[in-house]
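Entry: chain A
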Amino acid sequence: MQRIVVERAGGVPVSRRAHVGAVASGNLEVLCEPAGAGARITVETSVDGYEPVWRATLERFLERNPIAATIEINDFGATPAMVSLRLEQALELAR
Partner candidate 1 sequence: MRGSTWARALLEAPCDAGGFPPSVAVCDGTIAGHAYRTVAIVPNPAARFPRARSGEFGLDEGLAVASAVRGAPAGAALISIVDVPGQAFGRREEAAGISLALAASVAAYVDERRHGRPLFSLIVGKAISGAFLAHGMQSGWIGALSDRDVEIHVMPAASVARVTRSSAAEVARVATVVPATARDIATFASFGAVDAIFDVADANAPEPNEIEAIRAAIDRAREAGLGIRAPLERLDGPQAARRALAREVRARIDEAW
Partner candidate 2 sequence: MTPALLRRSYVEATPRERIEALADTGSFREILDPFERCSSPYLAEQNIVAQRDDGVVIGRARLAGRDVAAIAVDGRFLGGSIGEIGGAKIARALERAGEGAFLLLDTGGIRLQEANLGLLAIAEICDAVFALRERAPVVAVIAGSVGCYGGMSIVAALCSHIIMSRVGRFGLNGPEVIEQEAGIGELDARDRPAIWRATGGIRRVEQGHADTLAGDDLDELAGALRAAFAAEPNRERLSLERLRRCFAQEAPA
């Protein structure tokens, strides 16, 4: 089990909460809530050893989408592409 936290200052708050996905093999659950300032993404994953990949994926997402939000990810071995997809879906609902 591994926990990874990625933060980024600044950003525009999202409008509402959003929830997508499920904790199934190759999948992940994303909970997105508005925050006053800054983005904080906390990942809980049962697949250890991919911290650099997580950081790269999440930092890229925040670079492209400078939001202020609290995002919780519960992961069961999703690929970076799936992670990005779920984050995009969550953002779409949270705008």
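In this text, a contact is a pair of C-beta atoms (placed from the backbone, for glycine too) under 8 Å apart; a residue touches a chain by one contact, two chains touch by 3 or more; residues count from 1.
Criterion applied: all candidates are chains of the complex that A comes from, given by their letters.
Since we're looking at a predicted model, the values are computed, not measured.
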Of the listed candidates 1 or 2, the one touching chain A in this complex: 2
Residue ranges of chain A in contact with candidate 2 within the complex: 1, 17, 19, 22-24, 27, 29, 31, 33, 44-46, 72, 74-76
